[in-house]
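Here the complex is missing a single protein chain, while all its other protein chains stay put.
First chain written, first letter: the chains are A, B, C and D, and each begins at residue 1.
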Amino acid sequence: MRKKTAAGTGLNSAAGHLVMVLMSIFCLFPVYWMVATSFRPTNAIFETSLWPTTMSLDNYVYALNAIPIVQMLVNTLVVSVVVTVIQLFTGLLAAYAFARWRFPLDKLVYTGVALTWLVPFQVVMIPNYLLVAQMGLLDSVVALILPHFASALAILLLAQSMRSFPKEVIEAARMDGARSWRILWEIMTPNLRGTIASLAILIFISTWNEYFWPLLLSRTPENSVIQIGIQMFMTAEGNQWGPLMAASTMASLPILLIYVILQRQVIQSFMKSGIR
Amino acid sequence: MTLSSRGATAPARRSGVWRVSPWLYLAPAILTLVVWIYWPLVDALRLSFYQWNMLPTSPQLFVGWENYQRIFALPKFWQALRNTGIYVLGLLPLSVLIPLAIAIYTHDLPARWRNIYRAIIFVPMIIAPVVAAAVWRWLLDPGYGMVNLMIEWFGFDPVKFLADPKVAIWTIIAITGWKLIGFSTLILSAANANINPSLIEAARMDGASKWEIIRDIRLPLLSSSVLFLVMMTILLGAQWSFTYINVLTGGGPLGATTNIYYLLWDFGFSTMSVGWGSASAVILFLGFGAIAFVLFRLIDRYSFHDN
Amino acid sequence: QAIPATIDQPVTITFYNYNLGSAGIGAEATRKLINEFMAANPNVTVEGVPYSSADASRIQADLAAGLPVDLVQTVFSDLDFAVTNFGAQALEDIIPAEELTAHFAGMHPNGLKLGVLNGKTYGLAYTFSTPVLFYNADLFRAAGLDPDQPPKTWAAVKEAALTIEEKTDAEGFAAGITGPSAGDWLFQGVIRSNGGEVISRDRTTLKFAEPEAVEAVAMLRDLYDAGVYDSLDIAAAMEGMAAGNFGMYLQTSAVQGVLVAGAENNFELRASTMPSFGDKPVRPNNSGSALTIHTTDPLKQRAAWELMKFLTSEHGYTIITSEIGYLPLRPAIVDDPQYLGDWIKAHPLVQPNLEQLDVLEPWDPMPGPNYRQIVKTMMDSVEMAVFGGADVQATLADAQANAQALMP
Amino acid sequence: MAELVLSHLKKSYDGKQVLHGVDVTLPDGHFVVIVGPSGCGKSTLLRMIAGLEDVTEGTISIGGIVMNDIDPADRGCAMVFQNYALYPHMTVRQNIAYPLRIAKVAQAERDRRVEEAAAILNLTEYLDRRPAQLSGGQRQRVAMGRAIVREPEVFLFDEPLSNLDALLRVQMRIEIKRLHKRLKATSIFVTHDQVEAMTLADTLIVMNGGRVEQIGSPAEVYRKPASVFVAGFMGAPAMNLIDASVDVDGLVALDIAPHLPVAEAQGVAKGTPLVLGMRPEAITLSFDSSRGLPATVDLVEELGGSRVAYCTVNGRELAVVLPPSDERYEGREVYLQFDRRAWHLFDRTTGTRLDNLVQPRASTRRLAEA
Partner (left out) sequence: MAELVLSHLKKSYDGKQVLHGVDVTLPDGHFVVIVGPSGCGKSTLLRMIAGLEDVTEGTISIGGIVMNDIDPADRGCAMVFQNYALYPHMTVRQNIAYPLRIAKVAQAERDRRVEEAAAILNLTEYLDRRPAQLSGGQRQRVAMGRAIVREPEVFLFDEPLSNLDALLRVQMRIEIKRLHKRLKATSIFVTHDQVEAMTLADTLIVMNGGRVEQIGSPAEVYRKPASVFVAGFMGAPAMNLIDASVDVDGLVALDIAPHLPVAEAQGVAKGTPLVLGMRPEAITLSFDSSRGLPATVDLVEELGGSRVAYCTVNGRELAVVLPPSDERYEGREVYLQFDRRAWHLFDRTTGTRLDNLVQPRASTRRLAEA
């Protein structure tokens, strides 16, 4: 007869922990290296000690002087927050339509939304640029936001979790006299917090990290975003490693901080969301 | 309050409202998607049959299927196609297998450890691709990169991670995977945590060992999530690696790291020919659309609803 | 509609400049020049627009969007396309001849040639440089070589590289001839130095699979086969050199800044001219960009021309050379203490670069709308022939046939 | 005033008809229970009344007004759902107040009505909890509270108790009945639990396969089931239904005991296949071999207050209710005696009740009770 073996003990799990620790190093080390390098003085930049032997803020000073990093961070934050909010808003509206009603062509429209996911950005890049130019919005933060008013990811994900929301609760609200608008905002939305939170995180991260569209649009550093700032330290004549890492650290820091603070909620909301 | 007064204040026929309201709710999203994605896409379909440099002053020259023919005749087309396959196959362990193992393994860990590991693994996800590319480039440098110093410390020759044609593609795959592991792990952990615990208990009662439970119960029940990630990997894997290829290798050395997506971008979008670019776009869209269709069918088939 | 002689009303021009797209000295020097110009010409507002030299889609998109594109820092390889599609104007067509003559006085004739296409001057060389063989004098010494006698021919390069590899831990030789962001400029110089060329003088036929070219490529292949030359991306090679891990490095003089910074307190960095094929003359060509005027508005043309003149003046080149690291097109300022005199003395490395001005040839742009694909096809095949173990002749011939089909 | 009239009500989903024409008039203030097996269309009917489903054909009128096209909120109906359908993110107070908030009832008035409803339902101390913090019975009461505050003219209940455990179900059943006495609103209660149906209904509607099988008071339905279906459906343990036929002599004979003609069938053609129903309470069991039909006891279920014996007679199983005792019956030979006053006779082909057709005859009576 087999003896019971309690989960998570013994040699087996020690090996598992070892693997996980290695995995963690794999995931964290590059991030650590970025931060560590950003503090190395210029002449020690190719140094390979794990810990910078001499710490210096030169790279930060240089980076802050070379490009308007603070302004760029503010722009990035504004763009990310606004895009997140708007995309959630349009996503909620559209998802609600799909989840709530059957209407002619609904399947087709749904598929159409899903397919936009497959359209490579490069396809729409130039036409979008022309459109933005026609609107006179070049070199403006608004132009960074406009094409992101809606996304397939948000719509599909929200529609999926709305579909699994108990129909009876909606019907109860209908009986109580709520019209669709109220049902969406007073009944649906508060109950999709998990999905909305994790979706918001995904949208925020991907907007924060967006590169190609801002690259196409940016004309003056003051009106562009941090990823462009980072890219400005990478040139054909060689990368300016120190300032590049300093700028990268500054670009990652806010989002890293948010993550560290909200880490538990982030993971919880993913666990509870329909993202599976 | 009498019924008749209620009846009188009742809104007009519901059926009428029904027809408009979904469209009202959809309007902002659809408008956005049509303006910013579908209109350019449709235009691309048309332009893929023309030669044009996009300048208002130049004429649009109808060339029929020539743009398509040229793309298929590109010497690197088939290499890129094969590489795309390698990308997908190479990414699968990182975007699916390892996360699957981690999700299953960490599930049985004490909550504290579980959360710590999952939190750490998610970190690469929040690092910008450009930054990730720069940092990895640094770490992998044959001369002064940490990774190579480690390798030398173990007594091996340094590896030219980005310059050796045999290694470079795997390097790009590893970096792409590094960014993805956290996301996949989270998705699979969520799916795993949602497996009804009494199924696991039933299997334990049935005598299944830990491994048998994973093989017979967990994996089949995770199959729809796994397929979803496989689909994402196939459809978007090439896109995800784009930034790294662009920043780190430019498709080289010797075209070793190019993939269909990068190649078409390189020959299509980055040059001045709208026709080429559009034809490339159409090929990508249709090709991946077809794959998506098949995969969606598969996912439908392999989703099991437990109770 | 001749351009006005003076600017007596406010005018705004755009200046598409790829130095503005990165952080650091290049951008700062550019902004400084622009500001100085605006201070001197209060009626002109210059709007610097950054773009990426890797692809000119920003310019194309802006033209398509109907935005004003007035003055552009055009990479030489894009010059043909800039003329045929982006409406770059021949200076002879818009600027009074006497003004041109006056401004061209004192410019190196080889430098002036660089911006000439089909007999007309479309651009003035702005930020440009030549290929230079950097070498690590410390490694030379360690390998028992004489750092005062740098290799002058490819054969000598091979020999020195072999010695370095044998005697030290370092690699022998690296070059920026191939690679994703290399383009074909250095390659063009290598082929020419062996008496060949990549494209016929009338710019209708590709010739990179002709015997001279094949021979040159075979030579590079031989370096690779000998184990002294590896395929490295630009950054890896440059940083390797900067970190002291390479004996020799053939690359544009524009990377000098990075190398100097790396060499400081580390090793002695020196430079020599591009290697030759035996006795054949070295025929280096330039990298970099020219200034091209695109606007058709006479007033703006005047403003653009004024800016162009300012940037290519003695003062302009002084800043470009001393602060960005490119070459002055006006030889006189090199020794003039008012301009670069002191700086050149303090920076002897730039010397071989200056020497090569006398034999400089233009970087030929490929013609037609598919010019980038042509370059790509050619350079891919070169890479394949040198590093990929493929048969040199067959690979180049095959690529030439493919590329020829892309010619207009 | 709030009389509810359904006429020729039909419903199809994608062309598949699930309600085949329902005609019912429900008087104001009545407590009506709709009972029937799963899938027979109970919920569909209720939801049509509520306005949550479109009407395919026919009309629904409440208080004389045709409601077919009126919005659910404006029909004066309140509904209590099987799974409570509480708003998970709102407290009990907010849940109950929600319909009032929508109706823009003033805060003070709203509070008053919520407190009142909470008091009626013993929810006062839970008003600030969320649904997740409540037990099943409490949730059910909140759902009811939300219905009550609207002061609806018609209450609709869709199996509101089926998610509760047995004990709670009994409690809630009584509470609902009390509430109805107090509020006197017309109530329609859907269930497939026949105890619930019997105990709650003023009027019972038995449905089967999208049709109404019988409408009547619970006692009526129990005592005079209109069809074999109703007979088998209502009552636990279920009525014994035995095949029978009219023999050559015009007498009703059981197939399991053809020598035992039990009644005279008036007006029924000879050979007509019949079904005879006997409630388990209407059969008595004894060890006296001189009386009744011989049978074997297979299984006895102890119910505390009574026991149910499952006996086999000629291969056919009959349930018999026994009084409590310690007697061991299982496996023993017994004799069954039928109380002929409680016989039910049905046409086996149509399933309909054949009433007043069974006339006990002296001869048969003797036999049956022998």
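Throughout what follows, contacts are C-beta pairs under 8 Å (C-beta built on N, C-alpha and C of every residue); 3 or more make two chains touch, one makes a residue touch a chain.
Small disclaimer: the values here were computed from a predicted structure and weren't measured.
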Field: Listed residues D:3, D:28, D:115 or D:281, member touching the removed chain
entry: D:281
Message: Using the touch definition from the top, which of D:234, D:275, D:297 or D:354 touches the missing chain?
response: D:234
- line: Where B:43, B:66 or B:216 are the choices, the one touching the absent chain is B:216
Query: Looking at D:129, D:177, D:211 or D:332, which residue reaches the missing chain?
result: D:177
Selected residue (touches chain absent from view) among B:64, B:155 or B:207: B:207
Task: For chain D, enumerate the residues touching the unshown chain of the complex.
output: 37-38, 162, 165-167, 170, 174, 177-178, 181, 192-195, 198-199, 201, 218-219, 222-223, 234-237, 279, 281, 299, 301-305, 310, 321, 324, 326
Residues in chain B touching the chain absent from view: 196, 198-199, 201-208, 212, 216-217, 220-221, 223, 304-307
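One rule holds in what follows: only the chains that are shown with their structure count from here on.
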Message: From the C-alpha centres, identify the chain that is farthest from chain C.
response: D
Statement: When B-C and A-B are ranked by contacting C-beta pairs, first comes A-B
- request: Averaged over CA atoms, how far is the centre of chain C from the centre of chain D? Could you give it in whole Å?
  value: 93
- line: Expressed in whole Å, how far the mean CA point of chain A lies from that of chain B is 15
- request: Could you check chain B for residues that touch two or more other chains and list them?
  value: 54, 137, 144, 269
Query: Mind pulling the chain C residues that touch 2 or more other chains?
result: 54, 57, 61, 64, 66, 181, 235, 239, 243
